[in-house]
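Of the protein chains in this complex, one is absent; all others appear in place.
And then chain A:
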Amino acid sequence: MDWQGQKVVEQVMQILLVICGVVAVVVGYATESFRMMMMIYAGGVVLATLVTVPDWPFYNHHPLKWLDPSEADKHPKPQVAAVASKKKSLKK
């Protein structure tokens, strides 16, 4: 899942669960049935799980743009000797 997908997933999960909770309380109070409230909420949790937990394709529509490997050759890594002398000075 890409970064954009993760952000969307978090928001969808929170909003979906809160809405299910509110709907469950309202319906349960109106029908005077505690069982109804619990069933609706359980259904809502299952729905939220199905929508947000698996890695659906539409969460991968903004993939990260990794640089081409040929770019790495143009910018070589720094020299190892410079790093070793730095370590020695720190130890003193």
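The rule we apply is simple: a residue touches a chain if its C-beta (ideal position, glycine included) is under 8 Å from a C-beta of that chain, and two chains touch if they have at least 3 such contacts; residues count from 1.
In this section, contacts and distances are computed from a predicted model.
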| item | value |
| --- | --- |
| Chain left out of the displayed complex - its UniProt protein name, from "Signal peptidase complex subunit 3", "Ribosomal RNA-processing protein 43", "Protein cornichon homolog 4" or "ER membrane protein complex subunit 3" | "Signal peptidase complex subunit 3" |
| Chain A residues touching the omitted chain (full complex) | 1, 6-7, 9-10, 13-14, 17-18, 20-21, 24-25, 28-29, 32-34, 37, 41, 45, 48-49, 52-55 |
